[in-house]
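Only one protein chain is missing; all other protein chains are in place.
Order of writing sets the labels: A, B and C. Residues in every chain begin at 1.
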Amino acid sequence: MAEVFKSEQSLSSVEHIETEKGVDQPFLDATELILNMGPQHPSTHGVLRVILKLDGEKVLNAECVIGYLHRGVEKIAENRTYTMFNPYVDRMDYVAAVSNGLGYCEAVEKLLNVEAPPRAQWVRTILTELNRIASHQLWLGTHALDIGAITPLFYTFRDREEILKIFEKFCGARLTTHAFRIGGCQYETYDGFEQDVKKFCDFVTPKVDEYETLLTTNRIWLERTKGVGVLKAKDCIALGVTGPVLRAAGVKWDLRKAQPYAAYKHFDFDIPTGQNGDTYDRYIVRIAEMRQALRIIRQAVESIPEGPIMGKVPKVMKPPVGEIYHSIEAPKGELGYFIVSDGSTQPYRVRVRPPSFVNLQALSKMVEGALVADVVAVIGTLDIVLGEVDR
Amino acid sequence: MNPVATPYFFYGLAAVAVLSAIAVIMRRNPVHSAIALIFTLLSLAGLYLMLYAPFVAGVQIILYVGGIVVLFLFVIMLINIDSMQREYQFNKQWLVALLAAAGLGVLFVAVYVKGQAIFPQHAIRFVEEKNTQQVGKMLYVDYLLPFEIASLLLLVAIVGAVVMAKKRI
Amino acid sequence: MLQNFLNYLNQNVTPGQAGAYIWVVIYILIIFAAVSVAVIAMNWLERKILAHMQVRLGPMRVGPHGLLQPFADALKLLLKEDIIPTGADKLVFWMAPVVVVLTAFTTYIVIPFGPTHAVTDMNIGILFMLGVASLGTLGIIMAGWASNSHYPLLGSLRSSAQMVSYEVAMGMAVVSAVLMTSLTGLGVYGIGGTGDTLGTLSMIEIVRAQMNQHVWFAFKFFPLGLLAFGIFAIAMVAETNRAPFDLPEAESELTAGFHTEYSGFRWSLFFLAEYAAMIAVSSIAVTLWLGGWLRPFPHWLGGDTWDTAFSFFPALTFFVLAGLTLRTTMRMPKHPYFKIQKTGLGVFGLLLGAIGLVLLAPPVRDRIQDIYWFTIKVAGFMYMYIWYRGTFPRYRFDQLMKLGWKFMIPAGIGVLIATALAGVL
Partner (left out) sequence: MEITTLHYLVVAAALFIIGTVGVLTRRNVVIILMSIELILNAVNLNLVAFSRLYGLHGQVFSIFVITDAAAEAAVGLGILIAFFRNKETVNADEIDLLKF
């Protein structure tokens, strides 16, 4: 197909995509169309901009332009005390705010060389796993919406609501929870927390099956996801891709098992993996992860120990001079915090390794040669949150 | 049922046909030409209906307007480049064209003047209700061989078009 | 004059054939109004049904149970600013929605809502319908091109390729139904009647052929009729750009496809045309395969008693609807806030009941039956459209083409040949 309109919107970043006329270019560049997908687009999950070079519907090249949601979170950290920075991390991956908080708190705890008491560890595990389910539910709904199935979105939001209710009861907020403090949790769990969580587990187990009946064997769903956006294990590792995307390619890598943090080493759970590394496998892996998360939550609620919920941390935190890298398995992949301390109350430097940002690198590799509709599916399957990509 | 206001319909349709035909060859933008062509073809379909040829009218709409013009529009979108509209649209053959047009005009006038006598004065009244059936019968009985040849032609055209338009075979 | 005017009512042909031009105009106006009302009703129903499929309530605020929501939407659309993009080709941009609406409504002149309830009966009825329906593509292509934007352009390219591909399969299915009008043999199943051995393209004659042959064409030469019907039912969804074939306006890929740049009134014209086209193609399916205006089992359950029994159905439907509405009225909370809504819904229910009462009167009863059965069958298709939208993900472009060319067209040709063989043998 031709470029119908000479790309008049002189995109400053597009210049180098334009093919030069040459001998090895047998057909004219008039057959190329530059489509500017985003930053305002229904299915780029925020303000991602993808510059697609198309031949008809086929994608020749895709380039991500990010930064539309950059808020300078890492820089802000340098002007805040360790405690004051804690709420900011919730605003990065806002659909998995609890995981962000956990990663930060544990990193600072490591730096301070304190440890949260066991009860806090258990509560943290439960809430983080609940958040994993919520994040995967939101991913499933929006991903299915991208592929054209509008109904799963409402089913997943209905069930995610129950998780948010538990969060609300626990810490008063639903989305950006600020659930944990450095050294444990601020408050004791509310009365009936265990019952609520148990009830939620019983409630959501059949619902996960319900999502599967809607999609897993749907012919159109299979056609749209199988063999789409394949990312092999080798490429995953080369690009630093982690999380379900890596596991769907068959690599059994999960930080909860590899470097256990919080209370994970006390629980028995599996790491679901796929073989082909395509969109369908990633879907299956995430669905299986929801089930595993429920398994962990059930075990944790059964064995939650008594005791204090807040560890002994100084009121004014002055970690020793040094640096620390601590990473956890967030719903989207490895979420790492690198904190440099100069001995003062404020961190010298905080660097976040956001899973979405690293996973997003794989996009242009995954969509090369695919169709426009696949681009949307692949953006969905990577499960990116632009708040985390741009920080 | 007797037709009403036939002359007005005829003049209206004929005017639309001819004016849009002129627009087809005069417009700078090929898409406008294609849209004008649609109007010509549709008014011709109307004229066919007035001539008691509903089947041909239907085929005209479904094949010409629904098929061929869509193809034209598709190709125009593929190869339409703004710079082309800024070029000269006409070549320098206007003298030849004028001569050809004049010659043809004279020829037609001559034929009409001479041929008026040989046209039957009264038109055959077709049974409109059975037109499709009659045309169908003719196609499959009297014109079976041409019909098959036409199908062969279409096959060749499909193959030819695919070979021509495909990038790498 | 008045006598002339009323004479038509005693004639047993469509106004177009009778040459009763005043009645032609009246019919056209009635159909236009009815289709517009149907589109409004469809708008509300789609939102409500889809909402209930998706564990939510849908519109509830404007009027009782959101009954006035479509009117509010229409008002909003009419008041919205009408934007023409700077680089757009103004003439074509202006013309595109008009073309789409015109073609969608023109098809209605040959749809037989009853043996006499059509504007006219054409010798080339079904050919005319398919032809005019295919003109809608032109409007979409024009809209996409004139917008001077990449998403609409991709949408219109998709649309043209899609429609051209699926029209072939659609045509094959239609031809096999038309072929059945001439195959009056009993077939292998031994049920059937008599009829003209000459086929026909006229919509009314096609339904008559089904009556004479004592079988709806969907069930003729089982499973061939059903297969052809299935092919048409799939192709018609693709033809009207509805889920799962809604690629030209694929919301998550092309933002809104060919009508991305349209707003306000022009956009509402596209909306109107889409629903009108859905009803039109469903009408083709009903006419060709589901016996058009014929009631279920006109021969098996024949006779005056059954005729009378079946003629009560329209009134009964309205009574059931009125009953449901009044029950909902009763169950509304007893609170002053709901007073207006309650009154409105009650009046609406009583109105439905009143319509039901009118339909009980013998002369009305006889005339309205055909339209009723036709409408019920079309409504079934409309529900299917909504159901598809609620359940299916969207096809990808290459998969759509693969389905069209590698499955639908060969299947259509196969069914056509098999039908011909079954008829001759």
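As a working rule, a residue touches a chain if its C-beta (ideal position, glycine included) is under 8 Å from a C-beta of that chain, and two chains touch if they have at least 3 such contacts.
Since the structure is predicted, the reported quantities are computational estimates derived from the model, not experimental observations.
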item: Touching residues (missing chain, whole complex) on chain B; value: 6-7, 10, 14, 17-18, 21-22, 24-25, 30, 33-34, 37, 40-41, 44, 47-48, 50-53, 55-56, 59-60, 63-64, 67-68, 71-72, 75-76, 78-79, 81, 84, 87-91, 93-94, 96-97, 100-101, 104-105, 108, 112, 116, 119-120, 123-124, 126, 131, 134-135, 138-139, 142-143, 146-147, 150, 153-154, 156-158, 160-165, 167
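Rule of thumb we're sticking to: only the chains that are shown with their structure count from here on.
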item: Mean-CA-position distance for chain B and chain A (Å); value: 60
item: Whole-Å gap separating chain A and chain C, where each centre is the average of the chain's CA atoms; value: 45
item: Separation of mean Cα positions, chain C and chain B [Å, integer]; value: 31
item: Residue numbers of chain C (touch at least two other chains); value: 153, 157
item: Of all residues in chain B, the ones touching two or more other chains; value: 77
item: In the complex, chain A residues that touch chain C; value: 1, 4-5, 8, 33-36, 41-43, 57, 144-151, 153-155, 158, 214-215, 218, 220-221, 223-224, 371-376
item: Contact set on chain C toward chain B in their complex; value: 16-19, 21, 89, 91-92, 95, 122-124, 127-128, 130-132, 134-135, 137-138, 141-142, 145, 153, 156-157, 160-161, 163-164, 167, 198-201
item: Parts of chain C lying in touch with chain A, wherever the complex brings them together; value: 50, 53-56, 87, 148, 150-151, 153-154, 157-158, 243-244, 246-247, 250-255, 389-399
